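Next up is a structure, given as structure tokens.
Only a single protein chain was left out; the remaining protein chains are all shown in position.
Let's turn to subunit A:
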Amino acid sequence: NSQFQTKSKKSLSRPGVKNIVLVEGVRTPFLLSGTTYVSSLLHEGLLNKTALPKDAVDYIIYGTVIQEVKTSNIAREAALGAGFSDKTPSHTVTMACISSNQAMTTGVGLIASGQCDTIVAGGVEFMSDVPIRHSRKMRKTMLSLNKAKTLGQRLSLIGGIRMAHLAPELPAVAEFSTAETMGHSADRLAAAFGVTRLEQDEFALRSHTLAKKAQDAGLLEDVISFKVPGRDIVSKDNGIRPSSMEQLAKLKAAFVKPHGTVTAANSSFLTDGASAVLIMSEEKALAMGYKPKAYLRDFVYVSQDPKDQLLLGPAYGTPKVLQRAGLTMADIDVFEFHEAFAGQIMANLKAMDSDWFAQTYMGRTSKVGAPPMEKFNLWGGSLSLGHPFGATGCRLVTTVAHRLRKEGGQYGLVAACAAGGQVSRDHAVCPSTGTVLWGQESGDLSTDTHTVLMGHVYSTPWFSHRKVFLCYRGRIGADKTLLTGRDRPIRQYRFS
């Protein structure tokens, strides 16, 4: 374990504050929406350890962005479905793209305050099956129908239904407060910072190339395979597509037409996927015989103007969290930033590297500096791996932990921007600044000891709105696929 002691810096542990550790993190493969998962199938990944008795989990927190109306507290449904004790409380949080960051930091808060010792936090997003609502007029008519007492009343209500009532209402992809879509906002942001199309395409290509390399080298060990009933086993992220600059240059602008610079290739794509982490207090983890992967030291959330600075969270959040932890950019060995758009990442880097911006908009005396690229998102990012809104945060944190061990670093920093959905403000989160790895504490937890619980909901074909929640339990095999003991699900829940 000598590689972990190449650097020896101060510990960020503070007297009186519990050390909180990341024990393990896993995720399902991230898949392009509507590719492999059939659209009637909602999939949720959850993890457990065989070593961890089911009732040892004190609390479960899940993040999600676009909520399924039938499963409004999806954390609870997933936990029950995955065979956790029905005595384990769970709740769902939402904060746009950083919903699972919020789930993790909520868990950190619960541990720090002494409420719990063991937390499962995660995130899930299923863009292939977003709820589509009836129009407001139709909903109103339908609700009135419930209250109608006589046949005459009902008929008059039904008679009032017009063609316009039948138009469905898709979930808004636009910012509620500004009615601007995020891609549009990213394009304006890139233009504001003078990020060229070329720079964006280069960054996107870098992301895909690095992701491909990491995937081929087997570095993405947080991915667990998953068998879709009636389909193949899915074991790899399927959005990684290294291309050439020429190919990228051919694409037309996707949002600001025709002169915009944000294209389909330099934006993150709609993704299905889930992720989860096991967070514990250090005492508890050690007492239970775990070798934690990382300490979770500090985090900060910031928000800015939702119109013009929607996606600038990382630029605002990074200096703040560094200041809290008493570190500088140079102390950080591993950076993992959420790549919503290549243009957005480049804009953030430029903002962090600008004294003028720091002084004019951030009230700082000088810039914090941009992270060096040789430490930045080295195993790909949301652009290439995909971005299931609710699940990206856990992936970032787990990746930092894994990279720190691989690269022998001490401190890692995670940042993500968020907006959209129901959230109207912009946040950056750096939940694991000072994700410190002490050599003697971090040990390789053999993967074949994991038992993973997976749950998914699918709509029964005979009645489309009836959903069945299926749960499987099995072992992770040496080839990292999920070995289920039997073909039939262990439990079924029916929602109608």
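Keep in mind that, in the parts below, a residue touches a chain if its C-beta (ideal position, glycine included) is under 8 Å from a C-beta of that chain, and two chains touch if they have at least 3 such contacts; residues count from 1.
The rule is simple: contacts and distances are computed from a predicted model.
Looking at the choices "enoyl-CoA hydratase", "Septin", "aldehyde dehydrogenase (NAD(+))" or "MAGE domain-containing protein", the name in the UniProt record of the chain not drawn here is "enoyl-CoA hydratase".
The chain omitted from view is touched by exactly one of A:Val57, A:Ala347, A:Val368 or A:Leu383, namely A:Ala347.
When the full complex is taken into account, the listed residue touching the unshown chain is A:Gln309, out of A:Gln309, A:Gln344 or A:Ser382. Within the full complex, the residue among A:Phe30, A:Tyr59, A:Phe193 or A:Phe269 touching the omitted chain is A:Phe193. In the full complex, subunit A touches the omitted chain through residues 176-179, 184, 187-189, 191-194, 256, 259, 305, 307-309, 347, 350-351, 354, 356-357, 360-361, 424.
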